[in-house]
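Worksheet: one structure, shown below.
One protein chain omitted, others in place.
Think of it as A, B and C in the order they're written, each chain with its own count starting at 1.
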Amino acid sequence: MAEMTYRDAVARGITQEMARDPNVVLLGEDVGAAGGVFKATVGVFDQFGPERVADTPISEQAILGAAMGAAMTGLRPIAEIMFSDFFAVCWDIVANEIAKTRYMTNGQVALPLVIRSGNGGGVRFGAQHSQSVENWAMAIPGLKVVAPSTPRDVVGLLAAAVRDPDPVLFFEQKSLYATKGDVPDGEIVDELGKAAVRRHGKDATVVALAAMVPRALAAAEELATQGVEVTVIDLRSLVPLDVTTVASSVAATGHLVTVEENPRLCGWGAEVASIIAEENLFDLDGPIVRVTTPHVPLPAADALEDAAMPSVARIVEGVRRSLQ
Amino acid sequence: MAEMTYRDAVARGITQEMARDPNVVLLGEDVGAAGGVFKATVGVFDQFGPERVADTPISEQAILGAAMGAAMTGLRPIAEIMFSDFFAVCWDIVANEIAKTRYMTNGQVALPLVIRSGNGGGVRFGAQHSQSVENWAMAIPGLKVVAPSTPRDVVGLLAAAVRDPDPVLFFEQKSLYATKGDVPDGEIVDELGKAAVRRHGKDATVVALAAMVPRALAAAEELATQGVEVTVIDLRSLVPLDVTTVASSVAATGHLVTVEENPRLCGWGAEVASIIAEENLFDLDGPIVRVTTPHVPLPAADALEDAAMPSVARIVEGVRRSLQ
Amino acid sequence: MTTPLAQQLAQQTATRPATPPAAAPAPGTPPVQAPPEAVRLRLYQMMVEMRDFEKRAYDLFLQGLVKGTSHLGLGQEAVAAGFGAAMHPGDYTFATYRGHNHTLARGVQMAPVMAELMGRQSGLMAGKGGSMHLTSVAHGMMGSYAIVGAHLTIANGAAWSSKLRGTSEVAVCFFGDGATNIGAFHEALNLAVVWQLPVVFVCENNRWMEYTPISSVTAVAHPAADRAAAYGLEPLLVDGNDADATYAIASAAIGRARAGGGPSLVEAETYRHGGHSRADPGKYRPEEEVQAWLGRDPIPRYRQRLLDAGIDEAVLVSIEEQSRRAVDAASSAAEASPPPDVSLVGANVWADGGASWRR
Partner (left out) sequence: MTTPLAQQLAQQTATRPATPPAAAPAPGTPPVQAPPEAVRLRLYQMMVEMRDFEKRAYDLFLQGLVKGTSHLGLGQEAVAAGFGAAMHPGDYTFATYRGHNHTLARGVQMAPVMAELMGRQSGLMAGKGGSMHLTSVAHGMMGSYAIVGAHLTIANGAAWSSKLRGTSEVAVCFFGDGATNIGAFHEALNLAVVWQLPVVFVCENNRWMEYTPISSVTAVAHPAADRAAAYGLEPLLVDGNDADATYAIASAAIGRARAGGGPSLVEAETYRHGGHSRADPGKYRPEEEVQAWLGRDPIPRYRQRLLDAGIDEAVLVSIEEQSRRAVDAASSAAEASPPPDVSLVGANVWADGGASWRR
């Protein structure tokens, strides 16, 4: 067991999988000798060399096209899209090609690949480098979507993603890179589609993802001091989605609050809310409350960015609203 | 008053606005002399000439970049992205540039532009030419999102979109191009953000968009023969969203069913459901049911495509489920 | 042209350069060094089969049996045939929505292709892909792609994989003139050269996008060849209506790629006889242009050349008859197949075979 940062856990996860399977390769901008702009791939190049760790030009379509073609023909690539905002320049390869090919070919083509990307706000990078776009991915049939909240989960979920026979978008929350947590020694491999209950409480169910998990836990602490005990569920993956864990918690608490970093409209919280409103409506004792970034691009100034993103105070307020 | 096709209504709307305002220009692939691949711009080139109706190379990023730069500097472009699936090759210009620029510049830059696109399935074009991607657009703050269901609305909403000071994505449903309807003579201009109640019924509220509106109405007919009277709301635009009309209808009926052509996850129906589940939960007498295309890419074969998209039968079944 | 591959080809040339003048390569000029007779007969057979197949596909469309869209390769057969014949089993083909010819060129049977166009259970992908997405991995047909430009980047990936795994497959990627103006073209070409990938990019310049002439939207006269230097590549222009010429340049470029010599970009000048897709009559094209190119139809031209080379006409007639029989059999088989079972809607979204996104 070692304490390590979320950032270092990425490199550890990649290394674990590249050491295990010679078909795993890594490609992206500055991922090699430079160790990645977030320093999340430090050491990988030294260990595996330039053949298996390939620096690329600024050509996101070419990066993902290369990953796709390689995955079709026997490799298991891990591609990096530096900031998840840049998915917009290569969304065609993700949404139209990678996601649809198994289906269109009626199963002839398998695409075991992972696309890692720095996601989300809170680092004062402004509107084009701060988006939380996991819901863009969730909206596309054929993609799996993972977003870990702890260093341990980074390793375990990344390993699961690499070994998964389907294409996985792996969102590394930028605001978590510097956070630390205990990571057990030895190989770690998780299962995709299993949410983690991070805290148990009888009064309400709070569902969060990635950087919103620690905030939801902080809100839970604060609510506890006010006598409100909430369950906090870390979804860990959006596709597959662990509906069972959410629904059974809501059955027990009668209240659901989702906490999303993405802007409101069509966020994953809406999907979770709609599932519960369809399948578990009569379990609810109060409104389903969604706490999200408002439907605005993220501003750059620290004062504004902090005001835009879901805060502990807004989560507390959201839970109180659901309980009224 | 003349009967015309949805397709011809597009050309009529464009012509109306180009005749009125010399700053309105049209650009896109094959939109000029060829009249567009869907024949939706026939006659526009003849009337306004090659300066104001510009054929482009297959360069969607360059098309939308040109529209954006022109809108920043005094023109009001209407750009065509032939099939909405191709938004994936230029999503950066839409989501990162056009949508965010007014905000990032704190209001210095206005972008009065319209992007028209052929959207949706039902025409056996397969997975890369059949997507209904209005929810991709709805998820991006800074965009307005319009999707008419009738020839009359095509004209009125297109005019509103062209005159709107914000960027508008205008989805023309491909499966509706050949449908006909009455269009009044003279200038037609609508207001964005006003839903239309297409049928009144006390038992349930069915919310639909574009090609799903006629299907919802057909389902309503069928339900009426079984003694169930439903209200059918045509949203007409997703942003702005007419929450008032939906909520007040649900307050009256106690039941909500959304009908989406897009695949399920993070569709606009989820957003509508989550709003009602948050703000009007206690008006509900039954589960909120979402009828969607399942979360799959669209298959090409007619038998499969018809089975995938929401059918009248599935809408009827969805209403029945919400009433149980 | 003084660069290696061009030189190599020029040395094989009988009386004219391998790359005809762009304007109007004279029909019937003697070919580059003739391939062996067996190859020539195979080229002829492939082209005849493609032609017959496409004509039948068009008839079936008119009868309402081919649904949705389809983009025929009528007139462009010499490109698919020349490259198809030069490829080795195991090599990777990446094609566009106009990919029927390229699919047949890899030995895929006609019946499942026809059934796919008709949306039947026995279709190559059981109707799930349709005409624009023909794929048969078992034949190295790695897919037909309907978003212009994307597959150039994907072909790179297959070539990269071949290189990293140390095997010898070459990727051949076909696309149109219009595709040279989209960003993915640029990204793919640059990366292929930087990584020295075993990939051959083949631009089939048929002079038209959908309804717009390529010359009106392109900054250079030869949309691919005039861009080669931007990637440090030599310009390679070939008469795309001459099967011997396409076979020669294909063999050279594929051979170079296989030998570790890196990528090539070939521009093959050709023409589509019909409209862009489906019922498009293609009336926007000047009649003289159409007639001039119909006069350069690759198939009668090649037939005459084979006769001139002393091949017995009976051999050709037998190829032609066989082809007609094969198309008849394929369309009967396809018509006899039922529509796909609706359960296929939910099949193969994921590797577990299904469509469930929840646990």
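The definition used in the following text is that a contact is a pair of C-beta atoms (placed from the backbone, for glycine too) under 8 Å apart; a residue touches a chain by one contact, two chains touch by 3 or more.
Only a predicted model underlies this, so the values are computations on that prediction, with no experimental measurement involved.
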item	value
Neighbouring shown chains of the undisplayed chain, as defined at the top	A, B, C
Listed residues C:62, C:138 or C:230, member touching the removed chain	C:230
Options A:10, A:188 or A:265, residue touching the unrepresented chain	A:265
Sole residue of B:43, B:65 or B:181 that reaches the chain not shown, by the stated touch rule	B:65
Residue of A:88, A:115, A:257 or A:291 in touch with the missing chain, whole complex considered	A:88
Candidate in contact with the missing chain, chosen from B:25, B:40, B:88 or B:259	B:25
Contact with the hidden chain (one of C:60, C:217 or C:299)	C:217
Hidden partner interface residues of chain A, rising order	29-30, 32-34, 37, 55-61, 85-86, 88-89, 123-129, 265, 294-297, 299-304, 307-308
Touching residues (missing chain, whole complex) on chain B	25, 51-52, 54, 56-57, 59-62, 64-75, 77, 92-93, 96-97, 101-110, 141-142, 164-166, 193-194, 239-244
Interface with the undisplayed chain - residues on chain C	181-187, 189-190, 193-194, 216-220, 226-227, 229-233
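By our rule, only the chains that are shown with their structure count from here on.
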item	value
Farthest chain relative to chain C (centres taken as mean CA coordinates)	A
Separation of chain A from chain B, taking each centre as the mean of its C-alpha atoms, in whole Å	30
Interchain centroid distance [CA atoms averaged], chain A/chain C, Å	41
Averaged-CA centre spacing for the pair chain C and chain B, given as whole angstrom	37
Multi-partner residues of chain A (at least 2 other chains)	92, 96, 103-104, 141-142, 239
Touching two or more other chains - residue numbers and ranges from chain C	126, 128-129, 133, 145, 147, 150, 183-184, 344, 349, 355, 357
